[in-house]
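See below for the structure under consideration.
Note that this complex is displayed minus one protein chain, with the remaining chains in position.
The chains carry the letters A, B and C, assigned in the order they are written, with residues numbered from 1 in each.
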Amino acid sequence: MTRAIRHITMLTLKDLRIEARGRQTIGLVVVLAVLIVVVLALGLGSGGGSGGLTATAILWVAYLFGGVLIFEKTMAVERHDDALAGLLLAPIDRGSIYAAKLLANLVLMFALALVVTPVGIMFFQFDLSVAPGGFALVMAVSMIGYAAVGTLFAALTSSTRLAGGLLAMLVFPITLPVVLISTRVLANLFEHGTSLAGSGLALLIAFDLMFLAASWLVFDVVLEA
Amino acid sequence: MTARLTIQHADIPRFTQAGAIEARTGQSDSRRVLRLAQSESAAMLPAVHAVGVHKVLDDRPILRDLTFDVPAGCYAALLGANGAGKTTLLRLLSTLTTPTRGELEIFGRNSRRQGALIRAGIGLIGHQSMLYRDLSALENLVFFGRLHDLSEPGVRAMDLLDFVGLVDRAHDPVKTFSRGMVQRVSIARALLHEPRLLLADEPFAGLDAPSVDTVERLMAQLNEQGMAVLLANHDVRQSLRLAERVLVLRKGRLALDAAASELTVEQVLREIEQR
Amino acid sequence: MKSARVRIVGPVYGIVTFCLLAAVTGMMVWWTPREETMGDVQKVFYIHLPAAINTFVACFVVFICSVMYLLQRRSWWDDLGFAAAKVAVLLASIVLLTGMIWGRSAWGAWWQWTPRLTFSLILWLLYVVYLMIRPSIESSQRRALICAVYGVIAFMDVPLVWLSTKLLPDIHPKTISMAPEMRLTLLAWFVPMTMLAAGLIVTSMRINRLQRAASEPAEELDEPRLVPAGGQA
Partner (left out) sequence: MNATQYAILAYAVSFILIGGFAMWSWLEHSRLTRSGRGRGGF
């Protein structure tokens, strides 16, 4: 177990080090996400919607597209020069490779959220101070589920041409429930002041657990061929 | 550098940047790059033992009914036209994929059930470098060394970089290297865990003459120290010069399996090209 | 021998299904009583529900095939899964469209974000994507693998989609009190609809097998040739 944790830490740090060295992904993703928020803000005539729900929905669009780009880029690092084969030849569990990739993706997604969320809040006059903790919690739990699915499919599609478009096609419909639940939960939280203990958050956690488990099981198979 | 290191530059010539070789004065011949063959009784088992191996990819048979042995410590060349199945065979031997039918054993270990054990005993040099281009040569080797649970990955990595003659470039990112240098780092990467079988997939492709010479010599040295080498190659003349055994694949079938000394270039070419 | 049997069984099955479908349609039009508040549009229900149930069955077949493919790596499972996905999308389209038409009549709007409509829309999207990604992956092995993983994950997603849509406000009729004749008609509709789904899956499967065989480089195949399936006479 400690061996697996050591491997996961090493693999994650390797990904983050490569990212830190090139900073190719995060810059691109942040700019894309900010662009999406700006385009939608202009399209909606700045604050045309009713506060909370619009802001979270638009943030979700930014996260979704940014996320796809992150998943694709971090997996491209492995496919470039076939470094993935090097990992597969090492005596490590394939699940560790998945876990590490997921962690690296999550770190990048949280970094993205840290930049884009204030921008969205600013453009949509969204009062976060009502429940900042709840907002962060719901978004974090949702992102874990999204990244769990995204990491799995990024590994699957990275060897095909069209990797990016294909990945978005595969991941968006599957993660629709996450978007649906988190926007509903946040709408309830901000507009009606309902507590988070309701069924929504539990559903999100169920989604996370289910797809983490499924991805862990399937990942072994995915990297072959 | 102390005596407990696995790799010493004792009887190993050092390579300069240009690829030329300057032999160093030897110390004691007990120090070797690889501590293999001599100690292990398992070394008596053939490095590769294939019986009726089939591989189907995309509904196309790539390899058909391959039955052959490569003895431990043997330097074998795998020849064949493009698409004959050389790369697929090496991927099978390195357990990156499993055979569709048939049995494959590497040092007596079944490729389907004992993949992890096999991986501990083989090194693969692929078409691509299998390195992270944004990391330095040393970082790459230390990273993969840690994945292989080496006790002192840093020391081992420096020794191997010394072996392939790249110590002075250890801290430069791999993306700044020439093709020949990348190939040498690849070889170092494949040797990290002291494998007993080296699989090399066209390691000379795209290298300039001095680099080819360097890589040739590195592989010959490793073979002398007891490592079995399976070299997939398309240069017949070179393969006959380097290897003891020659295997020819044609359309996924084994067309020829003979000692290199008994073969002429023309014979081998005929086997490769026969329709 | 096999081909002869297929030549007879296929059309007979098709004709029987067609006749049964015509019979239950007649039964629904002339025999089943009209519902008082909603009028004739309530009769949409007789095709809507069997189609919905068969959609789930088809999705389940996709799931089973995906799991079997991942375990065995036989192209057979991929072909069956693809066939089932096609039928699932066909049936889901029927569910979605009949639902929308009913909604237009009952609520005066083609679309309402009610749990059930949202659910059938997401379900439809999930399996349309399964079909849409296939042509863009060149390697048949890669395609089968991606689709198999997707087939597993998508099916696991279905209950979560259902639960998540429950968070939306609902104006859907929850329980419908049905006259005995209505119940009988509904039951009768299940027979041809299920036969139709099964027949279409089997036919699509045969098409997929034939297409795969046709696209293979036949001269390079080692395996013994099988007897041609279709009539060459």
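Keep this in mind: a residue touches a chain if its C-beta (ideal position, glycine included) is under 8 Å from a C-beta of that chain, and two chains touch if they have at least 3 such contacts.
Bear in mind the structure is a predicted one, so any value in this text is a computation, not a measurement.
Student: By the document's own contact criterion, which visible chains does the hidden chain reach in the full complex?
Tutor: C
Student: Who touches the missing chain here, C:52, C:70 or C:90?
Tutor: Per the contact definition at the top, the residue touching the missing chain is C:90.
Student: For chain C, which residues touch the unseen chain?
Tutor: These residues of chain C touch the chain that is not shown: 2-3, 6, 14, 25, 38-44, 47, 51, 76, 86-87, 90, 93-94, 97-98, 101-102, 104-105, 196, 200, 203-207, 209-211, 213-214, 218, 225-232.
Throughout what follows, only the chains that are shown with their structure count from here on.
Student: Going by the touch rule set out above, what shape does the chain contact graph take here: line, ring, star, complete or other?
Tutor: complete
Student: With chain centres defined as mean CA positions, report which chain is farthest from chain C.
Tutor: Relative to chain C, the chain whose C-alpha centre sits farthest away is B.
Student: Identify the chain pair with more contacting C-beta pairs: B-C or A-C.
Tutor: By the number of C-beta pairs in contact, the winner is A-C.
Student: Between chain A and chain B, tell me the centre distance in angstrom, where each centre is the average of that chain's C-alpha atoms.
Tutor: The mean C-alpha positions of chain A and chain B differ by 39 Å.
Student: Chain B to chain C: how many Å between their CA centres?
Tutor: About 52 Å, centre to centre.
Student: Could you put a whole-Å number on the gap between the CA centroids of chain A and chain C?
Tutor: Chain A and chain C have C-alpha centres separated by 32 Å.
Student: What parts of chain C, by residue number, touch at least two of the other chains?
Tutor: 139, 141 - these are the residues of chain C that touch more than one other chain.
Student: When you check chain B against every other chain, which residues touch at least two of them?
Tutor: 57
Student: Per the contact definition, I'd like the list of chain C residues that touch chain B in the complex.
Tutor: Listed in rising order, the residues of chain C that touch chain B are 75, 139-141, 212, 216-217, 220-222.
Student: Which residues of chain C touch chain A in the complex?
Tutor: Contacts found on chain C: 70, 118, 122, 125-126, 129, 132-133, 136-139, 141-142, 145-146, 149-150, 152-154, 156-157, 160-161, 163-165, 167-168.
Student: Touching residues of chain A toward chain B in the complex: what are they?
Tutor: 3, 7, 10, 14, 17-18, 21-22, 77, 80-83, 85-92, 224-225
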